Each structure stands twice: as C-alpha cells, then as structure tokens.
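Note that one protein chain is taken out, while the other chains of the complex remain in position.
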Amino acid sequence: MTVASDFSDDVEPFRLSMLIYDKRYRSYTLQIITIALFMLAVGWLVSNVVQNFRDLGKEFSFAFLWEPASYDINQRLIEYTSRSPHWKAAVVGILNTLVIAFLGCIAATILGVAIGVMRLSKNWLVSRLMTVYIEGFRNVPVLLWILLASTAFSAMLPAPRQAPLLLGGAFVPTNRGFYVPAPIWESGSGVLGIIFVASIIGAWLFGRWAKARQAATGEILPVLWIRLAIIILPVVIFYFLLGRPVGLSMPELKGFNFQGGGFVRNSFMALWIALSLYTAAFIAENVRSGIQAISKGQTEAAYSLGLPPKRTMNLVILPQALRIIIPPLISQYLNLTKNSSLAIAVGYMDITGTLGGITLNQTGREMESLLLVMGFYLIVSLLISGVMNVYNNSVAIKER
Amino acid sequence: MSDTQSNNSLLYVSTKELPELPAPVNTSGPIAWMRDNLFASPRDTFLTIVFGILVVAALYKLIPWMFTDAVFFADSIRHCREIDTGACFAVVTSRFDQLIFGFYPPELHWRPIVTFLLMFLAFAPLLHDNLPRKLLWFTGVFPLLAYFLLWGGSIWGPLLILVMIALAVVVFSIVSKALNSTLGLLAAIAFGVIWLLFVHDGISSALASAIPVGLEPVESAKFGGFLITFVIGVTGIVGSLPLGIVLALGRKSDNMPVVKMLCVGFIEFIRGVPLITLLFVASTLLNYFLPPGTTFDLILRVIIMVTLFAAAYMAEVIRGGLAALPRGQYEAADALGLNYWQGTRLIVLPQALKISIPGIVNTFIGLFKDTVLVSIVGILDPIGIMQPIRSTSEWNGIIWELPIFIGFVFFIFCYIMSRYSMYFERKLDTGHRS
Partner (left out) sequence: MKTKLLTLALGAAAFATVSTSASAATLDDVKAKGFLQCGVSTGVPGFAFTDDAGDWQGFDPALCRAMAAAIFGDPKAVKFTPTTGKTRFTALASGEVDVLARNTTETFSRDVDLKFTFGPVNYYDGQGFMVRKSLGVTSAKNLSGATICIQTGTTTELNLADYFRANNMTYEPVPIETNAEAQEKYLANACDVYTTDASGLAATRAAFEKPDEHVLLPEIVSKEPLAPLTRHGDDQWADILKWTLNALINAEELGVTAANADDMLANSKIPAIRRLLGAEGDFGTKLGLSNDWSINAIKAGGNYGEIYDKYIGPKTAIGLERGLNQLWNKGGILYAAPLR
C-alpha cells in the first residue's frame, strides 16, 4: 500500500509540454491533430462540391430516381419497361450483377477445385496442362479475357438464320446468344415444387440420421446414392402421376430471331465464362497450396490408423485443407463480384451499366449515381467479408 | 589373409568390380518415365489420351494459323489475305509504334525507352540486396528524372523539387533536434506544401525564362499504348508505397483509435468498390471536389485514383509484413531507447518491408493488369488503342491478332514478375523462423 501511494505522489503536475513529450498524452495530441486535419480536408472537399454545384446551378438530389428511365434493358429479371423509373432500372441492374456474381462464383469454384486437384495429379501431362492454364489465365488482364470471349461469340458463331439446331432444335447457338428450352409451368407444377423441396429436406434428414448411426454403430451407409435417390425419385414419379405438369417451350425461328424458349445473351455468356475461367485459375492455386500445406505426417498418421485413402482424404486432409482454402476462396468471390462491373465492356446491363452507365449519362447526375453504385458494391463486399469473418471464427483452432 | 583360404569352397569370386549394368528397360529411360507419369493406372491412361488428343488437335489448328501461315509484314488486311491464310500479325508490326507509345512524337521515342531502361536501374537496389546501397540515391531521384524525361518541359521544375527536398530534410533535422521527430516531420511537410503553393512556380518560371534548359514538352494526351500502362502502373505502385506504409502503421496503432478508424475506413472503402467505379469518379467527379476552375488532365486524375486504389491494397500487404515480425523486434527497439519513429524507421520497417516484397510484387502484378481498365474511361492504353486501329480502313476486320499480341506482352511481364516474387519468397524462407 505504501508503495502505491509513493507512486501517486510521484505523478507530476500536468504541463502543456507533456502534450508533446509525454507518451501518455502524446497520442491524444496526435489524434486531435489528425481529427482536425481530417475534418479540415472533408470540409474543404465538401465546400468545393457545394461551391461547384452552385456555380453550375446543379443540386444534389435523388429525385431523378423517380423519373421515367426512358431506356430499355434487354436482360431483366423483373417487370421493367422504358416507362419505369430510374430506381427500377437500378434494381434490374443490381439483380443482373447478383446473378452474374452468383453463377460466376459457382462455376469458378467447380472449375477451380477440379483444376487445383488435377494440378497435383501424378500424371505429367495433366499437371503440366493445368500449370499452363493457371499461369496463362492469371497473367493476362481479365478485361482482355472478357473482350476475347465476347469477340469469340460474335465472330465465330453463326447468325440466327444459319444457326445449327442442336439436340433436335432444343439448343441453338447464335452470335447473339444461346437459345435453350424453357420450362412452362402448368397447373400441378406447384405440387411438384413442394414435393421437390420436401425431398431435399428428407435427404438432409437422412444425412443426419446416417451420421448419428455411424457415430453410434460404426456402420457406414452409401449416403450419396441414397440421398440422390431420395431427391430424384419422388419428383420423377409424381411428374408422371400428375400428368406431366411441366412442359418445355422450344426456340423457333420467327422473323428476325428465334422466339420462345429461353435466351441466354452473349454479353452474359462472355462475361460469365471469362470471369469464371479467370477466377478459377486463382482458386486452383489456393486449392493446390491448401492441400500441399497439410503436412505429410497427417496422411501417414491416417494410414497407420488403418484409414483407406479415400476416407483419409475426406476425414483428415480435406477438413484441414478447407480451413486454409476457404478464406482466400471467399476473397476470390469478392474479386469476382467486383470484376463483374467490367460488364460495361460487353454491354451486359449490370448495376454499373444501368445506374452507373445509362442513367448517369442521360440524367447527368454523376455524383448521386456513382454514390449509389459504390454504396451497393460496398454493402456486398462488407456482407461477403462478414461471412468470411464468421467462418474464420468458427473454424479457428480452439486453443485451450 | 584368412579369406583366401576359403576361396576353393566358392564357385566363383569376382576379382574385379563388375561394370554397372543399365537398369532394366522398363524401370528407367523414357518408357519407364511414361509408365510412371502418363500411364500409371487405367484412369491416368484415359486422362492422358483424352488430354493428349485435345492438345494435339488444338496445336494442329493453332500452329499453322499462328506461325507457318501467318503474315508478319503487309500494308493492309486485304494485302495480308492475299499473301497467306493465317493470322495477320502485320497489323502489329505496322502499328507497333502506336501500340507501344501511342501518339508520342516518333522522333522523341528515345525518351520513354531511356526511362524504361533507367527504371530497372532504379528498382534494382530495392529488389536485390547484393547491389551497392549508393544506388538507392538514384532510386530516390528517378521519379523526378522520369517525369522530366517523359513529359519534358523546363528542367528547373524537377531540379527545384530536389532543392525543396534537400531543404525539407534540413528543416526536419533542425526541428526534430529542437523539439521531436513527429513535429519535425510535420514541419518538413508543411514546408514542402508552402514551397509548392507559393514559391515553386515563381522561381521555376523565372529560372526557365532566364536560362531555358529543357526537353521538348509532350502533353499527356499524346501518351498511349503500353507507355500508358507502365506510367500508370509504376507511378501507382511507387506512389502507393509511402501511402500504404502510413495506412498500415495507422491501422496498427492501437493506442490511437481515431487514426486507426480512419485508416481502416479508407482501406475497406477502397477495397470494397471496383476499380472501374473509382475511375468513373476520376473521369466525372474529381473536378467537383477541387476548388472551382481547377482542372487536371484525365491521365493525371486517373493516376491519382489508381495510386489511392493501390495504397489500400499495399497497406494490407505491409500490415501482413508488420504482423509477421516477431514481437521481440518491437521490444528490442524499445529496449534500445529508440522512439517510435526511430524504431519504425531503423528496426521495424526495413524488416517488415523485406518480408512484404513478394506481396508488393504481387500487388504490382495486379495493378499492372488492372491498368487496362482505363480504356473504359477513354484513355488509349493498349486495349483502348485497338479500336482506332481496327476502325481504320486498312485494318477494318482484324479480330484476334491485336488482343493476342497485347495478352502476350502482359503475360511475359506478369509471368516474369510472379517468378521473381516466388524466387524472393524462397530466398526469404530461411527455414528457421519462429
């Protein structure tokens, strides 16, 4: 007790110079200076904007979002016409961005994992080819790949009237896009949907049960095949029982283009393929280094415990490798989403193409449009990194 | 000698060493190699055959088109088609200057070339640690020299900047001796800003009119092709390094939450939005943020944005380097009685930066590739200049040749850089890091 009071007696009275020399106070000084400088800078920028807007007679307002957009968008997932307001055009763009990002991530993951695993193959030819693929795609700008893909589609595929009818006319590749059959939902298809969802839940429940059973008895069931059967069989059976409620609409050449069926535009295909191939090269490298990072001792330990190679991979190597693979994988997803903004180079109408492109051009509201576009990407990025943090915490090695 | 006695009981004893026989044919040589590496199992055999057929088919199509049937010298696409059926790389050879330099005056092409070569000399001491440290002085002067060589104009502007830096160093040392180094730094920066805002233009224009020494000025609008790629990429990475260091240190300063928050905010914002939106900001919005009437040319605006963009990524790389440094190093700096700036400058940063070099090179590769996005805001970089070339009547109809050439050049540079970064990583990995 006396020691403590000695110390407190030692505390010097506060002097102004301590703001500079005393470590305890210096950080406050610096922070106050920083805040002041930051506020000054922000104030300067904002006052410039206000001044410039006043000089030009512009005003900062989002009212333009409710005016009719007056332009058409080719790929739209929601009801939209040229009379719809600008905000609706923005929503169409957002949905298009999300579609390309989602499908791109899926394709890139499948490709990337396959290539990463093949890169480690003992087969010389296969591993070399995969190396060539990875180095080739990683070292050339993605914009060039997107442009090349778009050129490839428009230059190498035939015009609609000369287009080949593949699979009995179900699939028609043209230089404008791919015509595919589209489902027609007739009465009874709702029931089929419910059955489908129910069988997915059933398959999931079965997986849980099989796991519990394995833990209790050690018996291993062929989970994958049984699950597939649970999902597919009821749907197929009821499809015929209900009198084929889902039909297919086939593309037909009418007038200038094919009508009917589904139409996947080349702008979408080019962007999707280029982004997936490019990102897959990076994912493959992550997968490779993730698998290689697992020390050989782990495999040997598993073998000495008597696990067969396949189970070693599934139960020992992969769970550990995933811990290393997934964080960079998610940041690749983030990159892909951001790179999807290059849609503008091939005329795919994503958020950068609608709100940040045509709306911006036609209304002259650069500030407002770009703020919204950046805000959108920022939210998506933060969501994705949020998911990554949750994952990282959940798989972090618990040190006890 | 007892061995010799038992000689009789043996049927045969070799008296000299037998020559080594080659291994059995099926365990060595190309056949064994193929068996091990190509046909080890039925699955491997299948894969080898499928991929082999694909490769052969692709090469069978590509090689004639790209090489044997290709035309490398012709006046126009029609001329090309008359000569041969393959690719028309004549477009690359005839427009080579534009692809590399854009509209930079042809008689001045030596200036970018000299700058490019000097760049290697300037980067050498940073990338390789066996070179004399004196070269670092050249590295320091290089940005000004490059600016002078590329844009030309009076020599006095860049020279006066050198003078200013020398004076700023003097200010820094005086103030940091008298008060402390943080204030010294602030004073030096303040001095620089005042110099640039009020003194620089007057003196340099006075000197320029008195003693006109300089190179013929070239405006940025004439820059194009790979010249632009290098100017934007290299300026971006060089400029982002100091900014990135500051941001990384700021993000690590746990005792200053406000500074940390600002740095984190900046880094996450920049990393969260696509580069193209930032380029749109550069091309359409940046002017609103500056005092009325201030205008930069577009290339300068783009360089500023690219630098800010790269700085956020650089900060994360350097933060990784700082985090990888053993805690003992920080404590050692404290134990030696060094203050924050001294410790950071002498102990922490040199080591952290060295660890970060592979990451920095990778950031540079990314940035180098990303520079092609400037074509979307109308700058004539290699991709941007493809359109004007393709719309001339001589080359209207060229499709693949230009992107193949551009992709090839990018590949060469990026591949070399990525190899270098891997080599450095291996060199750093001394194997006994804790």
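By written order: A and B. Residues from 1 in each chain.
As a convention for this text, a contact is a pair of C-beta atoms (placed from the backbone, for glycine too) under 8 Å apart; a residue touches a chain by one contact, two chains touch by 3 or more.
Because the structure is predicted, anything quoted here is derived from the model rather than measured.
Screening B:37, B:182, B:283 or B:421 for touch with the missing chain picks out B:283.
Screening B:117, B:196 or B:323 for touch with the missing chain picks out B:196. Only one residue from B:32, B:208, B:377 or B:417 touches the chain missing from this view: B:377. The chain not shown here is touched by just one of A:30, A:92, A:149 or A:349, and that residue is A:349. In the complete complex, the hidden chain is touched by one of B:39, B:65, B:116 or B:147, namely B:147.
By the touch definition given at the top, subunit B reaches the unshown chain through residues 103, 136, 139-140, 143-144, 147, 157, 161, 164-165, 168-169, 188-189, 192-193, 196-197, 200-201, 219, 221-222, 238-239, 241-242, 245, 280, 283-285, 287-288, 292-298, 300, 304, 307, 345, 376-378, 387-388, 390-391, 393, 396-397. Subunit A meets the missing chain through residues 52, 56-58, 70-74, 81-83, 154-155, 159, 175-176, 254-257, 259, 266-267, 344-345, 347, 349, 353, 357-358, 360-362, 364, 366.
Please note the rule applied: only the chains that are shown with their structure count from here on.
We define each chain's centre as the mean of its Cα atoms; on that basis subunit A and subunit B are separated by 27 Å.
Per the touch definition, subunit B reaches subunit A in the complex via residues 36-38, 40, 44, 47-48, 51-52, 55, 179-180, 182-183, 255-259, 262, 268-269, 271-277, 280-281, 284-285, 287-292, 365, 369-370, 372-373, 375-376, 383, 399-400, 403, 406-407, 410-411, 414-415, 418. Against subunit B, in their complex, subunit A makes its touches with residues 20-21, 26-27, 30-31, 34-35, 38, 45, 48-49, 51-53, 55, 121-126, 129, 135-136, 138-144, 147-148, 151, 155, 338-339, 341-342, 344-345, 352, 356, 360, 366-367, 370, 373-374, 377-378, 381-382.
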